[in-house]
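Every protein chain of the complex appears in place save one, which is left out.
Order of writing sets the labels: A and B. Residues in every chain begin at 1.
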Amino acid sequence: MNATTMDSETAPPRETAPGQSELSETIFRGLCFGAATLLMAALAGVVISLAIGGWPAFKQFGFGFFTSSAWNPVTEDYGAAGPIVGTVVTSVLALVIALPLAVGVSVFLVEFCPRNIAKPIAVAVELLAGIPSIVYGMWGLFVLAPWFALHVQLPLMTSTSLPGWFQAMIAGIPNGANIFTASLILAIMILPYMSAVFRELLLTIPSQVREAAYGLGSTNFEVVSKVMIPYVRRGAVGVVMLGLGRALGETMAVTFIIGNSHGFPHSLFDSGSTIASTIANEFAEATSDMHTSALIALGLVLFILTFAVLAIARLLLASEKH
Amino acid sequence: MDRTLRRKITNSIFVVLCAAATLVALAFLVMILWSLVAKGFGGIDANIFTMTQPAPGSPGGLLNGILGSILMCALGMLLAIVVGILAGTWLAEYGGKTAYGQVVRFLNDVLLSAPSILVGLFVYEILVKPFHGFSGYAGGVALGLLAVPIVTRTTEDMLTLQPNTLREAGMALGAGRGFVIRSIIWKAAGAGLFTGGLLGFARISGETAPLLFTSLGNQFVNLKMSQPMGSLPTTIFQFALSAYDDWQRLAWVGALLIAIAVLAVNIVGRLVARETHRP
Partner (left out) sequence: MNDVATPIITRDPEAPIMVRPTGDLVLEARQLDFFYGKSQSLYGVDLPIERNKITALIGPSGCGKSTLLRTLNKIYDLYPGQNATGRILLDGKDILADRASVSRLKERDGDVALEPANLDTSALRARIGMVFQKPTPFPMSIYDNVAFGVRLYFKKSKAEMDQIVERSLRRAALWDEVKDKLNTSGLGLSGGQQQRLCVARGIAVEPEVLLLDEPASALDPVSTAKLEETLMELRDDFSIVIVTHNLQQAARISDYTGFMFLGRMIEFRPTAELFERPQSTRTRDYVTGRFG
């Protein structure tokens, strides 16, 4: 056999199992599996607790819960329509504002920006994404709202030469706390996130594709609009839905600036509420069990909404990455 | 108009619009940071870190909020790191390719993007209602639930990046799979795992909504996790919406502190990532 440096007293017989045992292997694997399952349990727990907590409200109001805009803790009459409409309107509006900007930023960084400043700008935009929502909320409340009231609402309201339908659309208290400004803040919040993911998508396009298009003499605009964006079409829709999902669930930025009234908003510049802002404002001081249950029921609606949007987004993005 | 000219003009407009969009985005960043510094910086003094929040009109600081945030973020990160690294390891090394693994991964992504306020509601139902009291523990758990999907995702990504030959080399010496993971693969992915922790921390340090009905808030300095606990974000929320000038000023200071913490964590994360990519 081989010469060995291990003398026979210290060397265990080679046929037995070495240092680490079957048992420790099994325990470790079990711990890892347990952790993964705990994740699932947590998510399941969220859904279940929302369903259980919201059940009394659903039972009491039935389908009318979704169509009624009443919100009266005194008479114990609750309806989700106001917050739901507010949530959807602000999110969609935020998306409408943010999407062209996000596309513009990412296209600029990928196609037009000089290489040496492209990275710092991209980093700066990502930093914007990391700012906590409460900071956005503060900025919205103390900077954007007053500015908006003074420089947009007042001039528009006092101007006499606007068509009637437009005037109806901008009716509202000139304090800057309304559906529109809330959408604006949301747009600023989801913009960096969407542009970062979109930029990553554009970077996956093989350079031969771009070169072929340019080689045919196309302008930048034509290459981007006719070749690049269609190439990542499915992923692009995924990005849109990700942004939408994020906007739907955003709480703090919106709560500060949406005005927090429960009914339907009657105009763009009217105050409103979202599901998240309603829960944030009222939960800790809910006056009764039914009040609490109504709020939790709202939470379940929000969860289903965001889940659906995000599931579609992930599917689209995953299929894009082949 | 000549077609070529029209195309050129369209193109120029397009380039200008894209540049404008970038400027708009950067402008917002500058405006927000500027407001933070302008309104918050002046309020920073020793009191902020030594005194608890005051009644309106009296001197005071943010000590209760700062300490509470530190404690609850620490608890949250502890939970997130333990569960997240183990779960991410399971996905990367053991069951990630199975059907169950796909489900876990998908649900992890759902939890990642779930509105944080709903997570707060869940923790309320399981940790506040049954025990009839708000607590720092509940707040920490809520934060942990928000950070854990980030850690899981990053862990799985970083571990999957490690070349398979590294695992084979360890197992060829006779080591068991778990042993190889713990003593070789985790070490090799170390910097990436650390970044995952940083990202998780960056997310939860500014979270407000879930704390509103788990830890509630406490105007006094309280280090007992079983009692309601103050935190920077909830203090900011309360003070910002109030009518008092000095409270609003303190809110700005708090916002500035949080923003600095988050930016610092992001920068450290980037530096660490860059260091490890050096061969």
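Assume a contact is a pair of C-beta atoms (placed from the backbone, for glycine too) under 8 Å apart; a residue touches a chain by one contact, two chains touch by 3 or more.
Please read these numbers as outputs of a predicted model, since none were measured by experiment.
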item: Touch with the omitted chain, as defined above, among B:Ile32, B:Leu79, B:Ala175 or B:Ile236; value: B:Ala175
item: Residue among B:Ala188, B:Val221 or B:Leu241 that touches the chain left out of view; value: B:Ala188
item: Contacts of chain B with the absent chain, listed as residue ranges; value: 163, 165-177, 179, 183-184, 187-188, 190
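In the analysis below, only the chains that are shown with their structure count from here on.
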item: Chain A-touching residues of chain B, taken from the complex the two chains share; value: 7-8, 10-11, 14-15, 17-22, 24-26, 28-29, 31-32, 35-36, 39, 82-84, 86-87, 89-91, 93-95, 101, 103-104, 106-111, 113-119, 121-122, 124-126, 145, 148-149, 152, 174-179, 181-182, 202, 205-209, 212-213, 216, 233, 236-237, 240-241, 248, 251-252, 255, 258-259, 262-263, 266, 270
item: Interfacial residue positions of chain A with respect to chain B in the complex; value: 18-20, 22, 24-25, 28-29, 31-40, 42-43, 45-46, 49-50, 52-53, 100-105, 107-109, 111-113, 121, 123-128, 130-139, 141-143, 188, 191-192, 195, 219-222, 224, 242, 245-246, 248-252, 256, 276, 279-280, 283-284, 296, 299, 302-303, 306-307, 310-311, 314
